[in-house]
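A protein chain is absent from this complex, but the other protein chains hold their places.
Which chain is which? They are A and B, in the order written, and residues in each are numbered from 1.
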Amino acid sequence: MPDGPLVALRNITKTFGGVHALSGVTLEIAAGEIHALCGENGAGKSTLIKILSGSVQPDSGEVLVDGSPLATGSVAVSEAAGIAVIHQEIVAFPHLSAQDNIFIGREPRRGILLDRAKMRSEAQRLLNQLGEDIDLSQPVGDLPVAQQQMVGMARALSHRCRLLIMDEPTASLSARETTVLFRIIRQLQSEGVSILYVSHRLEEIFALSNHITVLRDGRWVATEPTREINQDRLIQLMVGRELAQAEAETKPATSAERVLLEVRGLKREGVFDEISLQVRAGEIVGMAGLVGAGRSEVAQSVFNLDPRDAGEVLLDGEPLPAGSVRRAMQRGLALVPEDRQHAGLVLPMSVGANLSMASLPSLTCCGLTSARREDELIQKLMRELVVKAASPKLAASSLSGGNQQKLVLGKWLARRPKVLILDEPTRGVDVGAKAEIYRLIRGLAAEGMGVLLISSDLPEVLSLSDRILIMREGRISGELSRTEATQEKILALAIPAATAQAA
Amino acid sequence: MKTRLAKFPFWHEAVLALLLVALLITANTMEPRFMRLGTQIELSRHLWEIALLALPMMLIIITAGIDLSVGSNMAMCAVTLGLLYEAHVPMPLAIGAALLVGIIGGAINGAFIAFLRVHPLIVTLATLSAFRGVAEGVSLARPISGFPASFGLLAQGTFACLPIPAWMFIAAAIVCSVILAKTPFGRFLYAIGYNENACRFTGINVPRIKLLLYTLAGFMSALSAIIFVARRNTAKADVGTGIELDVIAAVVLGGVSIFGGRGNIVGMLLGVVLIHETREFVSWHWNNDELILVVLGVLLIASVLLNSLFSRRSRSD
Partner (left out) sequence: MNPLTLLARRREYAVALALALTIAVAGIVNPAFLAAGNLRDILVQVVPAAIVGCGLTFVIVTGEIDISVGSSMGLLAAVLGQLCSPLHAGLPVWVAVVLTLLAGTLIGLVNGLLVTVARVPSIIVTLGMLTALRGATEMLMAGKWITDLPSALRFLGTGSVLGMRVSLWMAALVIVTSILFARNTALGRRVYAVGSNPHAAHLAGLSVGRIKIFVFTLTGFLVGVATLVSVPQLSVIESGIGIGLELLVVTCVVVGGTSISGGKGTIIGTILGVGLLGIVRTVLIFLNLGERSVYWERAIQGGFILAAVLADNFAQKNKRGEAHA
């Protein structure tokens, strides 16, 4: 079958509780191509992946492999047909060894017992192919995150797959590991493996893919050869309207303003050291760096979530003693954490309860919370932040990623903080909500709030920040002003020296 | 209509209430004497220890915790009370000491759970053995009796028609429901049950709340132990054996989710009363204690089963 597509989806429809996750989607993936799948959150990408991998059964439509229909809804059948998935989260069994992780579900056997020798040699071969030297018998949970990801990759490769689906594979990888990943992807492609590549990072899509398919609201929008499309056009297809480019407005110099947050020589043994920085009123200070450079850890230490071994934190000129988050909050500090679902929100609780969570003490008199004042606060926040929710009584989990992020922001803005630390505020947020969040951040700074913005999205850091600090391996490796900063300069400061030379 | 029915938030309480009404009507036709007020008040004497313990247990289970050690803690408190009385310590002082022992026992649980972050099931499984062991070791498992009649009044006396323990329970239940519904503390309990990490990021002092909860459970264990000893006029190291299971069963039957985050006081009360009435009625009518166990076991599983069936349906709607 040299001419037909390797895998084809025809007219796939899937509804969840009356909502169309996919309606009539058709998609063809040729043998040996890298096919990118784009769309905002909720466009139906993950449902499509789940149908291909067999963990979800479509309501109608068919999946063809080599022109013949595949029995959908079974992981085993999809695997047998050569379809493998590398999931967004690091899917591993932390208590099991690397070799058990690689072969679980398809263990080589001799009689009723496992063929340990074969498992060992196969695992070794696969990991060598990935250029990783991993202790095969150690529990995977004890390995560094990047190595865990590589074990997941080895697992996918062990299938001898024909179609490899990668769902946001670089979400938790550093730049160096991403490079290794791209090399492997291209190598697989040259061996004739097809790849369905799903990512929010448009640069990656343009760097890798042959074709791009765009989904919007569960429908197919377009499939185009990558070289015939540019970034603006792609965004327009994803969003369905033209987005104003992130405007690079010039702002008045803020150096005359008061210093709201000052960190002096902050240190946490083995995590970061010699961190000193200042955030002035009305200023947005960006913090760039690779994943694992220690940015979130600094933020959590400043916010007193984590202990500090040396150094001091000053708010409005007064030192903030270590140990109590509550104290940091009372002194006007707020932290919007990176992990919305596990740290930012209590998803099963209502939109309203989440919004008022950090301000309950101020709504409480003689130990009792005033329901009326709480409602007023919730209504006000929902209006100001344009939270799209039918009622504040709905569970926060029912909201989209962008609206959930607004809830986290609202929860902290309700306290009127002096300094707001944002850790990856737009991760997993779709393009439309992103623009609204940018506008909000700018507005807050204009009102005189100090903002410390941690982000791995370089265009975001560049367009929002007045100054940019770059962290490398737990230390601040440089500072760039708004005018001198470029993506290249930031990366040069962010990449560790040893690997920079090797690259 | 069907959709609205499934979305009705209090169906669990409604089902429990219906079951209770059905049981009471049946009881009334079969055994009119059982349903007399005097009989009910008399029978309620078996209820108060479980009911008092159900309050802190509900709060703990809402935070996705559990306390298996309440019964053993009761034994420690009862033995303290007995031994001190034997040693001619004045009764009020002995009662104070028993309360203190209960609080310390609870605080030990709380410290391990809050500060060492050990799973509550493990900690309280350990203290379930350890507290009982201490009670047995200190008292050599012999019964102590002959408490003064005035002490017995604590359990047997009445005030405004109701037994004194009933008043203690009513007061505690009112405080508990106000805390759950109206205070930040109550809101935080639910939040901790759903997502402890997010609470930490919101500046909620999770360890302090947990320490407080398990210490409260210790205090209530002591109170229950005192009532128990006053009622039976005997203190022995086997006081409260297995009561933790009765209490947990009542709380879970009342719709408090063992995974945390869900539950309210009305459901819990219905659960406690339903178990109590079932037990007393079966025992009254059939005089068959074995049957009660079977009925209670099945009731517990069935109620949670129904709960999961209903919530699944309402989710898919």
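What we mean here is this: contacts are C-beta pairs under 8 Å (C-beta built on N, C-alpha and C of every residue); 3 or more make two chains touch, one makes a residue touch a chain.
Here the structure is a predicted model, which means the values were calculated and not measured.
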| item | value |
| --- | --- |
| Residue in contact with the excluded chain [from A:V75, A:V180 or A:L368] | A:V75 |
| Residue among A:P94, A:P225, A:P319 or A:P459 touching the omitted chain | A:P94 |
| Listed residues B:P32, B:P148 or B:G297, member touching the removed chain | B:G297 |
| Selected from B:V70, B:A235, B:I248 or B:L269 as touching the chain missing from the view | B:I248 |
| Positions on chain B where the hidden chain makes contact | 66, 112, 116, 118-119, 121-123, 125-134, 136-137, 140-141, 245, 248-249, 252, 258-259, 288-298, 300-301, 304-305, 308-309, 312 |
| Residue ranges of chain A at the interface with the undisplayed chain | 53-55, 75-76, 79, 85, 87, 91-96, 100, 104-105, 107, 109, 112-114, 116, 269-271 |
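The criterion applied here is as follows: only the chains that are shown with their structure count from here on.
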| item | value |
| --- | --- |
| For chain A paired with chain B, centre-to-centre distance based on mean C-alpha positions, whole Å | 44 |
| Touching residues on chain B, where the partner in the complex is chain A | 178, 182-184, 187, 190-191, 194-195, 197-203, 205, 261, 315-317 |
| Complex contacts: residues of chain A adjacent to chain B | 17, 305, 325-326, 328-329, 335, 337, 342-349, 353, 357-358, 360-361, 364, 367-369, 411 |
